[in-house]
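Here the complex is missing a single protein chain, while all its other protein chains stay put.
Residue numbering begins at 1 within each chain, and the chains themselves are lettered A and B in the order written.
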């Protein structure tokens, strides 16, 4: 079963694991569409590759080696939903590998394409570029476009850089990579307790990450949120099916000492159904403040997908366990790793002796 | 007679052929301003160069050779009239040759320049860049700026990427190149019948292409349009003067079997004199649908400058004679060829043995 052999209705109706099988050929991605297409084995491989890239990039010679790898390729960054952070991270990843970049970054520019179907717009990009990184408000659009291109004469890869409330796979991958790096000398991610805090209901980051973490052995999860923002039953069902142990609580402080990683999130009020819905909730009891630092294990880490508001006090930033800035930089490395895989340069990088 | 020796009024008053003579030195362009500056001989040479670039770019070594050619040059893409498609095509062309890129892509940014004359803005760009690709709403502006720069201390070339209703020379060149490529093994463009369909009155693409095709031997043209959108008399006069055989008709289906190339166009309703003017016309009889495919010669091709609306049914896209996506990609190659000529690297490319 391959993406090319299926019509759109059939592909769309597949389960996530079946879709995932369609997106891989020779153990490498045709497209990057959803977090769940990554097996444990591939997550480990991607992490290893990202770390190698990071290491190689430290020297001028290594950096020049990396920019030589994809200097003949060009990526289109098609962001109809603006996200400067994700945009810069992807463009950094591309530049590290020497790729040329084209971009559409706002809705003004994209309004030009009105009157043209989205399929035609994306085929246009595929005429000029070797890869399309797309971020959209619309759910499922990246999947649709991947199918369209795989059925065209220029089947260039689609990388989903966030599609509505739905998927943001590279965010999940950078979170996993941050955990891998942080626990490298502590036996890896297996067996760790991850505490999720904040708006767990609507944050796609938490949902995707929890889903991926279920692929690790004996990972335990704690979901800390006020009741209206607690994690969705669908994720809990997934964890149950995977045999993952978890608990839900609204008591933040009690959860800190047992955490190996605390994953803080902000209130996603852009998804409020009525204006001010979230503002009525007092969530200050779910903020990580300087007074909490002594409660945290010396080996634990504190994560946040950023941007933050008040969820983490700035006084915490200089603590060595505050991992969120490095986590963001990890996003650039893992995206570079993904790009290298898409264009089959992973083995070249892993073999670089420099 | 050279551009530098003429004052603006004298240059502006010249006929197109005389202007064209001013724009060339040693058989290469000083500026790229209008389609008609290209003789048959130069059209052939540009097509040959574009094909060589396309071929060389297929390998990593060839691509690295190409990016080394103009790595010391930088192009300004000055688009006060947004056109993402043309912008991306030009930026692709520049990247293929290793050129750095700067850009102004919207009217917000360009509003900054209010209070400054357009001449000063363009001279500013010429201070930082080695070439200015400009797209404007305003007719004739590229020509004016070419004259200004040729009279300045940094006479960098201007490339017209579309100036109002007036000229869009690189579109005409990519259309010619698509015909050249498509009929390479059928004796070339000479003797072919080209059928133009749609809004022939207001589409500058059709007007420029018809003008260039008159330079080929025995090319016959059919203009298929409802009467209010039929081709202008000025073009017909030009064809008469060149001795080109043409006919006009409003019967689309009858024109299909005899066509070697069908050039579809959309209704240019942005030029309506009153709102809804075009919408009142039923032009569905001028759409190319799947049912028309059997009427089309096996060796014929179907072109469209894109974006399309309903002029070509999406069901036609997979037919091997549907050439519009490749046509768009050809735009990148022919623009790269133009850039290579402007900076005198054409012979290096043609001589590349790789």
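Everything that follows uses one rule, which is that a contact is a pair of C-beta atoms (placed from the backbone, for glycine too) under 8 Å apart; a residue touches a chain by one contact, two chains touch by 3 or more.
Just so we're clear, the structure is a prediction, and the values are computed from it rather than from any experiment.
Here one chain is not drawn; of B:32, B:104, B:172 or B:306, the residue touching it is B:104.
Considering the whole complex, the residue from A:33, A:283, A:332 or A:349 that touches the absent chain is A:332.
The chain not shown here is touched by just one of A:276, A:294 or A:307, and that residue is A:307. Touching residues on chain A toward the chain that is not drawn are 57, 60, 63-64, 67, 82-85, 88-89, 91-92, 95, 105-106, 108, 306-309, 314, 317, 325-326, 328-329, 332. Where chain B meets the missing chain, the touching residues are 68, 71-72, 74, 76, 100, 102, 104, 108-110, 112-113, 115-117, 119-120, 123-125, 127-129, 152-154.
As a convention for this text, only the chains that are shown with their structure count from here on.
Chain B is reached from chain A by a rotation of 120°, derived from superposing Cα atoms (nearest 5). Taking each chain's centre as the average of its CA atoms, chain A and chain B sit 41 Å apart.
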